[in-house]
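Working notes, beginning with the structure itself.
Every protein chain but one is kept in place in this view of the complex.
The block that comes next holds chain A.
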Amino acid sequence: MADRPQRTKLSGGPGMLLVWLYGVMVVGAVSRSAYQISTEFDRAPLAYSLSAIAAVVYAFITYTLVRGGETARKAALACCAAELVGVLVVGTWTLVDPSAFPDATVWSDFGMGYLFIPVLLPVTAIFWLRRSRTAVAAA
């Protein structure tokens, strides 16, 4: 953007692909948790709450990627780390104690129902966000 020269662009190049994949996860997690919480929350409260949290995290990361800038980059990096921890913890939890989850979450079995995108995405994003900083430092 010519009018905002100091703001690091995070949605350029591979960033655009990340914005799309995060956007898909936002739509998937938001609609899924909204539908499940509104219709059958009592069946699996834990699973649906976790899906809702995942939805919020995805929405925030997408927003920071589109917005760009150093603060957004750091916030996105922190959220991606939280997301990765979330996927790993919930993924392990669903395998170790399936009875706690009568229904699946977005992060169940490390995101197997979503082609493992939930576990691959934060790793890719962290890599990209770290590289963006190097690019800024070099410029």
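The criterion applied here is as follows: a contact is a pair of C-beta atoms (placed from the backbone, for glycine too) under 8 Å apart; a residue touches a chain by one contact, two chains touch by 3 or more; residues count from 1.
Definition applied: contacts and distances are computed from a predicted model.
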Study note, to complete from the structure: According to its UniProt record, the missing chain among "TonB-dependent receptor", "Integral membrane protein", "Spermidine/putrescine transport system permease protein" or "Amino acid/amide ABC transporter ATP-binding protein 2 (HAAT family)" is "Integral membrane protein"
Revision key, fill the gap. Touching the hidden chain, out of A:Met16, A:Val89 or A:Val123, is A:Met16
Check your understanding: So which bits of chain A touch the chain we can't see?
Key -> 12-17, 19-21, 23-24, 27, 31, 35, 115
